[in-house]
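Please see the structure below; I have some questions.
Only one protein chain is missing; all other protein chains are in place.
Showing subunit A:
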């Protein structure tokens, strides 16, 4: 599903846009704000044909997997439950075989992408009002295809160690390690097979809001912190923080370049989007102000040899802004220009603020 933009918003919906900025699908299966998105090719074992699977994490304590066929309507496949706390992120590994989730009660859950054949978890006990709500807003269970029931999936492995909210968990490039960063000032490495905690980097009084794994063989991690900086960690080195990039407001979103090991994009809460080169960290390569309130999320897709890329950013103005970026490949200039603005229409009074944006290649 090349060239699509996925957005998850506070109005509990996931929207899928084509790159031509037309809304293709809206997924309304969540009952809480959508916090994270991941997409991967539908594995053959699903037996559903060509298509993409979109995983969305949400404040309703579950991760929903939707199957988006190339033609046709999307379907809810399964819901992943890590813990009774809100899920802050979901990430898929490079092979598309495993998912990792991070939750607000300090747990990191590892899931494989096979579909469950039965409920692996009991349903949650709810209070009266929420039970009523759940019945109202659970369309995929009753509407749509009656042939498939949506089963709840349990994690393969739950990684315990964080003392506070885990902001984000990501896969290593080889799929053998998982990295997580949280509000207990730590960045941890886990072994995905055994679940044993590896390297722990503690930055005192510095809360990590997001995490990204840089491209390349070196295990470099980039985190966006609440004290207005991006910290680069080298897990092999004994020092805690390798590099700090100063920003003007907290950094809720950091996206490393898919192939270049020295480039990354950071988005600050005040709407400043920047491309940084780690080899010259004094100043960013590109600095752009995103108009329209707070900027909550950014994703970066780079295509081709020329370094042409695309930013999709979401923020308080309920819009996803798409920017074209250039990172100086052969014959291209470094810069970012706004290409278009897509309206993400909200149905709630609160308005929809895209909390997660994913741009698929």
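One rule holds for everything that comes next: contacts are C-beta pairs under 8 Å (C-beta built on N, C-alpha and C of every residue); 3 or more make two chains touch, one makes a residue touch a chain; residues count from 1.
In the analysis below, contacts and distances are computed from a predicted model.
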item: Identity of the absent chain, which is to be given by its UniProt protein name, from "methylcrotonoyl-CoA carboxylase", "Ribosome biogenesis protein ERB1", "GINS complex subunit" or "Complex I intermediate-associated protein 30, mitochondrial"; value: "Ribosome biogenesis protein ERB1"
item: Of A:250, A:309 or A:326, the residue in touch with the unshown chain; value: A:250
item: Touch with the omitted chain, as defined above, among A:13, A:86 or A:265; value: A:86
item: Touch criterion as defined above, residue of A:170, A:296 or A:310 at the omitted chain; value: A:296
item: Touch criterion as defined above, residue of A:28, A:119 or A:228 at the omitted chain; value: A:228
item: Positions on subunit A contacted by the hidden chain, ascending; value: 10, 32-33, 59, 61, 84-86, 104, 124-127, 129-130, 133, 164-165, 205, 207, 209, 226-228, 249-250, 252, 269, 294, 296, 350, 353, 355
